[in-house]
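With one protein chain withheld, the remaining protein chains of the complex are depicted in position.
Note that the chains are named A, B and C in the order they appear, and that numbering of residues resets to 1 at the start of each chain.
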């Protein structure tokens, strides 16, 4: 996309100031108590779909943008438990284990906060990119969304609509694709919905049980959505089981609950979103 | 508590084998599609209470059991964005930030998996503690619960029932306390509920805005609940706003959605539980 | 010290350009093959003094400037070794352990690189502070010194000269103190020497075996030495045993070998300097 074309789109979609000059959550403002209460009524069967992928050394990161897969180790384990009768007696039989992790906050299923992408030196709502320093994001950090991300989820299974296992890498999804998918699925996308777009891309890696070469270069959509529209963006959602269920019962709307970890001044957060039907 | 008394209680509450010899999730088996669907009907007002405390350097950990507060830093920040006209042009105006974290998995609001506590060398369901090695938990790890932790939440506000801002440290809550609280609140605790007990302990630290000396020694309840009952245990929940709301509207039951991060072989997980009313 | 007075001193000591516009190691240029060969001749007894303090959870860091003590844990330990006869046979008896660490690069005995301190937005030799970004130091990084830090070490034991166990915190050491100490010790400080100044400050913490409240605010000396003089600065050296030995044999000069870890784009490095006599 040319710089000119990109800028034209930027101007079209930019929402700066829409929720006041101090806003830090953008389109999450569209979720209201009413839309949430309505979404909860979609939970009739009591089924849970967990959309988070495992936090694992063999994950999708291969070093792009310095990201790596989670490194998980132990402080204490079974080898440290009381072993001799004297130790067991002293501890009254008690023992325990503890663990810790090192991870990029965007290494698995994730929310990108509105501090994640800049355009021409600006973040969402016009804040200066210099407000994100080595001590984190002074504006638009992920903890500002801590109680905001539950609402009506809608899955648009574009891959299924197009009749393919997965869209080609680099395929640009059109408005017609989205509207066609919604129509075919008999679902209406409404203000305040959390929209899940299924490309099938992840199935390539799940099929061969190998994530290598998964992570991709950023694309123009990031630039439009995050700093300009103010759209809190999710990535690497595991949608296969949910998609199969939606195809089976014809219901593509559900309650989506995807709490961010409230990382102070954080740019992203790992999540395990629940789709509840 | 004497070793003898502890063992007597252990025998009373032990659930090993109740869900078969291969079970790794214990009492979470009580949550069923029916209990979940019923819980969702409690969401009528569309209000969200986020029960997770911030992930922050000034958190509740002071070094006990080697735990420390989350350490959060940046890979990329605003200082790395394109600055010169040439850089801006080359990147089409695009820039971004990325962050990462080092943290104990039980440093903030958390689930303890059934691999966290041992009794006499055994974990939940009788698995050997040696199955938790420096590479993590081969049984009872937190990722086994990845799609299990949504259901009816019930808050028992014991501190309020006893008429105090916070129970004294070390006060042992009795069955009579719990039953009295439930009766006073006009709420019935049912099989499959996720029970939140409010002691008010956290308010001491929130009042003075200083978490020092918060973390506590383990207690007999851990030994009874985790390896013997098979109870997935939560800790350090922020209940103040939820408790105030429940006191105001008299409704102490709600939909609780608290997805664990699916850490492969993990012992614990940070969480941000949502209580939805 | 007033800003005015500081600036006057800055102008006096500033060495920018002295070793050319591209220099990144400052006064380490004074160490030459000749001074090093001469220093080696001081090693006659074959005694080694290790000046590095332990890398340990109970170290001198208490959170100032976000620094923390080293966090050391295991990937593999004795609990993971082959245990059954079958495992032992398969591995031919072999087993092993592996560990890892998380640490600030200036948490223990350390070198500060010339990228560590800025003055009026500039580093050593006039480089812009903006060259230190979240991806590290593009100029003056510690790896530039990787083969430079071996030479004649001279200990000036100012505490001993002043007849105290330790100088008072905040005491400003004068030129007369240094010259008096050297004269009393019958040692001459020469160009190319690595100068160790003993204040006795550390003994306060070693005596009570508790490092709490050790770390200190930065002082004007940092600003003069690092960005202006171009002095690679060491801190938290353990000098007690070396000082006792020097007092005993009257020899305050030795071979000092203190290799930095060549951290690419690093600002500091932990070290374990050897004084060889």
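In the analysis below, a residue touches a chain if its C-beta (ideal position, glycine included) is under 8 Å from a C-beta of that chain, and two chains touch if they have at least 3 such contacts.
The shown structure was predicted, so the numbers you read here are calculated from the model rather than taken from an experiment.
From the options A:24, A:80 or A:112, the residue with contact to the unseen chain in the full assembly is A:80. One chain is missing from the display, and on chain A it is touched by residues 57, 63, 66, 68, 71, 74-77, 79-80, 102, 130, 133-135.
Listed here are the chain C residues that touch the chain not shown: 3, 6-7, 32-38, 40-41, 43-50, 52-57, 65-67, 70, 72-79, 81-83, 88-89, 92-106, 115-121, 128-137, 143, 146-148, 150, 218, 222-223, 255, 257-268, 270-274, 276.
On the side of chain B, the interface with the absent chain consists of residues 66, 73-75, 77-80, 100, 102, 134-135, using the contact rule stated above.
To be clear about the criterion, only the chains that are shown with their structure count from here on.
Averaging C-alpha coordinates per chain places the centre of chain A 22 Å away from that of chain B.
In chain B, the residues that touch at least two other chains are 57, 66, 74-77, 79, 102, 130, 133-135.
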